[in-house]
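One chain of protein is taken out of this complex; the other chains stay put.
Going by the order they are written in, the chains are A, B and C; count residues from 1 in each one.
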Amino acid sequence: MENILEVKNLGIDLVTRDSIRRLIDDVSFEVGRKQSYGIVGESGCGKSITAMSIMQLLSYPLKTGKGEIFFDSDAGKVDLLSMKKEIRKIRGKEISMIFQEPMTALDPIFTIEDQIIETLEFHTNLNKKDMRELALEMLNKVGIPRAEQLLGEYPHQLSGGMLQRIMIAIALICRPKLLIADEPTTALDVTIQAQILDLMNELKESFDTSIIMITHDLGVIAETCEKVAVFYAGQIVEETDVVRMFHGAAHPYTSGLLRAVTSLGDKSKSLYTIPGMVPVGGYIPKGCRFEDRCDRAKKICKNNPPELLEIEEGHKCRCWLYNESGDEK
Amino acid sequence: MWSYIIKRLLGLIPVLIGISLCIFLVLQLIPGDVISGLLGIEENPELRAQLEKKFGLDQPLYKQYWDWISKAVRGNFGRSFRTDNEIFPEIIARFKITAQLTVMAAVISCLIGIPLGILSAIKRNTWVDGIVRIIALLGVSVPNFASATLLVLFLSLVLNYYPPVGYVGFFNNASVNMKIMILPAIILGTSMSGSVMRMTRSSVLEVLRQDFIKTVRAKGASEKIVIFKHALKNGLIPIITLIGMQIGSLLGGAVVAEQIFSIPGLGLMTLTAINQRDYPVVQGCVLFIAFVYVLVNLIVDILYTYVDPRISYK
Amino acid sequence: MKTKKTLSLVSCLLVIVMVLAACGNNQEKPSDEQPEQSSETPSGDQADAPAQVLKYGVDAEPVGLDPHTVSSSSSIRIFRQIYNSLIDVDKDMNFVPSLAESWEQPDNLTYIFKLKEGVKFHNGREMTAEDVKYSFERVLNPETAAIGKSYYDSIDTIDVLDEYTVKFTLKEPFAPFMTNLTSLYGAIVPKEVVEKSGNLMQTACGTGPFMLKEWIPDNKVILVKNPDYFVKGEPKLDAVEYYIMVDESARVAALRTGNVDIIKLPASSIPLIEGNADINILEYQSNDYSYVGFNLDLDKYKDVRVRQAISLAINRQEIIDLVYEGNAKVTGFVPEAMGRWSIDYKNEELYQQNIEKAKQLMAEAGYADGFETTIAVGLLDDINATGEILQKQLEQIGIKATIQNLESGQYVDAWKNRNLEMMVGRNGAGTDPDRAVAFFFSSAGSANVWGYSNPEVDELCNQGKVIVDETERETIYKEAQKLIVNDVPNLFIASPMEYYFTRTNVEGFSPTTFDAENFRNVVIK
Partner (left out) sequence: MKSIKRILKELFKDPMGRIGLIGVVLIIMLSVLAPVISTHDITEMYTQDKLREPCGEYLFGTDNYGRDVFSRIIYGARVSLEVGIISVGIAAIFGLIFGVISGYFEGWVDNLIMRFMDILFAFPSILLALFIVSALGPSIANTMIAIGIVNTPVFTRTVRASVISVKSTEYITSARSIGLKPASIILKHIIPNILSPFTVQITLALSGAILTEASMSFLGLGIQPPDPSWGSMLNESRKYMEIAPWLAVFPAVFIICTILSFNILGDSLRDVLDPKLKL
């Protein structure tokens, strides 16, 4: 298959003692080889848990309710969701992940060396020395000075930027096919952000991995991604390539987001904000989930949920505006 | 680190002085005195006067205290009013016994408590968890003296067994010593294990909720690694603290078990001394127990730096 | 940095170890003796059953072994096997030879004792008249703070007539003198040992059937046979081992399994053992009695009618049934065990429960609808139990009592300082009526803590002291008893039976009131 990852109508549920609530509703997308795929959306729109679900990292009370996730592993095409223990062979080796909070993402009581090597221990049978070599090499690759001594140090002794680099090192040390980066820069200050993103870009080249970049920051998308999916309230509302998203955004929400950003630039306009709130988990509108915030809503939007349709080559959108079948209603 | 230890040991001094003062004064408050205890019905003013002179109880308080403390710091706790026995060596002899009992109990409690705790943490909110927790709680909720009596009764009635009478030191006859010590150790251990289990469970759960566990999983770690290498090691601090506390409190707190199984331990010694108002013995015992207790705490604190690099005493 | 930590940790552990090690050597004495004892310890010794060792599970450890200065029963129990007094008393309260083989009394003030020859102390030296002199001088010396000093205060001089003859001269006639000589407070001890170790608390060297081998606090006391005990063929045992087992159920269990051969238990434990084929129950009548003391400073108890009313209100037999499983005798303060000295209390009018009369007396005293009071209890189970039952029984005449359960120290304090209303207690009547009567109820009696004073009684007590003729004394003390029982300074309740539970293979043990623990003829079959 030419795609590294294919997510097919994925559904994720919040299972409490007495209720099951669907947070993510049939999400589908593909990530191509060496492609970097962006997932953008406001916080709480379900992008992170989607990412988590790929590696079966969801923990109580979250679980994947339906769908498949096909991954083109060394062992051929596999459905990650149906895997049991075997998934561990994939984790960290073929798919790896970077998290939002470098500060808390590392175990505070082990040295950096331990934590880098750990991955190797799981997936290779190198001896300690080689592992160490590899670790050092990795650290240099992610641009860490004085790597030697840093190996012996503990997370709490290092800065966020450092830690994130280390996270990247850990993530890439097994040269995975796919790297999932969940808001890798959010917790860092701007200057560092840039460095990290550049780093990821160049590593992507040298390791030729695919990347799923999850963020709420369109800037990051612009910097790193080729293809983008816009999440809203647990659904993909628009999927297209970066260029088209910035210049021909179809979905009202997307354009809303863009205006919010672009208006940042010039002081003439006051900061644009999308009116209203993201529907909080639980209440799911009957029709289009964006309807109540949408300035171009039609009456049909109220009660009929729109489909995610291909409105032009490689450009999907979930909105009645682009659905002629919607017009006559 | 060293300076820290020194500081702590110095910090010990006021504590010990405080304790010695407390204990000394409390003893004065406690009704009844060693002499009435000694003479009982035979008491008459003449005898009392004699003994007060003999024990120096006719001296003013501050002087009594000073005489005692000034000797005590030189490791001379004086002689028992009642048995005229030298106190310090006696305390040491007793301490060895109690220490052995305590350690055995602690080990048993960990062997039971930690695995169960982890188990119920992993199986959180399942029936396994429920059962384990209830078992643990049973351990906590049966008074030692009841379970001990039951055990003794069961052994003697059903199996016609009772441990050898007359304590024997470990190095004199290990097997006999073990026969004597194991029962009380089990009783104490099981009752401790309950709280160990609870603590393990809650702190492991605590850790399992943290971000880095996701990272570890994302690396492809097996649950075994996640639990034992990361979760347990991170959750260790509260567990160690708890065990430390329990060991400390057992030093004198094993009284009940010591009494039922006739173990000549420190707790029993202190209790007898309290009941008999044998002032120098009580003072000696409590002071010593306190000293060891604080030492145990110090060790616990140092252990922290082991398990958690973030803690360091600079 | 880890190594550094390790260091510091280790060093801390070292501190402890060093402390122990440092003090360990002061400790050598007991520990190096332990190997022998571990061979003795009855781990699996059912095998060599006929070993002539009597294992005795006791409830408390001795508090020193000096017969002159220690009054605790847990000590007497032990040093009575080690020491002898000049004479003993048999179960009919006749004086019999012990260290003295004969004695004469030329006049009321002079007692001459002929000692047995060839009696050896445990250190091998022969006991002579000098030792007798020394022993009593030690007792009389205030420095010693001897418990029994008052017993012998009447002694004026002690003269050694020859190596085996000693003469006591009294200041004034003192009838209880002979009886007091039977007490171990007058035990004969060897001078050199006392002087060597200052006192006899930790060491013991007497003339008795057993010698102290070792005493490990709160653990055990081991006595071994005295090979040249002055009674030929005694003792038959090679050793008596006292194991301190504070907990009663532990002692019972140990007896059941044969880890110990003998224990002493209150009557309430009989049901636990009854029907066990391996265990004998031996009983004897104690000369203790349980009583209720009144604080006679309080108006309500000053009034004799109230005290009599209470005596009429209570049901002694019920108390006996509940507290002692019926195994006790209704008694006064000179219990039946004291034979001819005792009057028959059962038929005393005040001993017959009679609520009507009681109420009437209360009314006369002006307490028609009773009053509130407190009953102090403590120390012993039977004391507490008695208190709880009294509380119920007193309700019948409108006395609302609350129980005050005192911790041992408080109990003794309360007893001494009379800061209580009613108090349940237990007394030992001793062997001489002078003790039983004067010590507790003469105005001067040092155990008369109740503030009781009756001139007639005092007078009788004084006579009883000086009149040496036994029959006369008898009438005197009987008279005194009548008076006191009617004054009800205390409420006398019950004199319990005492029990030894022994393994059936223990033979030749027959406890009696005045010689409860005579192991000299015991053999293990």
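Keep in mind that, in the parts below, a contact is a pair of C-beta atoms (placed from the backbone, for glycine too) under 8 Å apart; a residue touches a chain by one contact, two chains touch by 3 or more.
Everything numeric in this text was worked out from a predicted model, so none of it was measured.
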Discussion item. Touch as defined at the start, partner being the missing chain; which of B:V165, B:V204, B:V286 or B:L303 qualifies?
Written reply: B:V286
Item to complete: Return the single residue from B:A72, B:A221 or B:V256 that touches the missing chain.
Response: B:V256
Discussion item. I'm checking contacts with the chain that's been left out. Which of C:K196, C:K392, C:K482 or C:K525 qualifies?
Written reply: C:K392
Worksheet item: Per the definition of touch given earlier, which of B:V142, B:L155, B:I182 or B:V307 contacts the omitted chain?
Response: B:V142
Item to complete: Kindly note down the residues of chain B that lie in touch with the hidden chain.
Response: 11, 14-15, 18-19, 22, 26, 29-31, 130, 133-134, 137-138, 140-146, 149-150, 153, 157, 195, 198, 202, 206, 209, 238, 241, 245, 248-253, 255-256, 259, 267, 270-271, 274, 286, 289-290, 293-294, 297
Item to complete: Would you write out the residues of chain C that touch the absent chain, in ascending order?
Response: 248-249, 268-269, 271-272, 318, 321-322, 384-385, 388-389, 391-392, 403, 405-407, 409-410
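Definition applied: only the chains that are shown with their structure count from here on.
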Practice prompt. Could you pull out the chain whose C-alpha mean position is farthest off from that of chain C?
Written response: A
Practice prompt. Could you tell me the distance, in whole angstrom, between the mean C-alpha positions of chain A and chain C?
Written response: 88
Worksheet item: Whole-Å distance, chain B centre to chain C centre, using C-alpha means?
Response: 36
Item to complete: Spell out the part of chain B that touches chain C in their complex, as residue ranges.
Response: 1-2, 5, 30-33, 36-44, 46-47, 50-51, 54, 75, 82-86, 88-90, 92-96, 149, 152-153, 155-157, 160-169, 172-173, 175-176, 179, 259-262, 264, 268-269, 272, 275-277, 292, 295, 298-299, 302-303, 305-306
Response to the item:
chain A residues touching chain B in their complex are 52, 55, 57, 60, 85, 88-93, 96-97, 99, 101, 104-111, 118-119, 122-123, 154, 156, 167, 170
Fill in: Residue numbers on chain C that touch chain B, as the complex places them
2, 4-5, 8-9, 11-13, 15-16, 19-20, 23-24, 26-27, 30-31, 34-35, 37-38, 41-43, 55, 57, 61-64, 70-72, 142-143, 145, 147, 149-150, 199, 201-202, 216-220, 241, 243-247, 249-250, 252-254, 256-257, 259-260, 407-413, 416, 427-428, 446-447
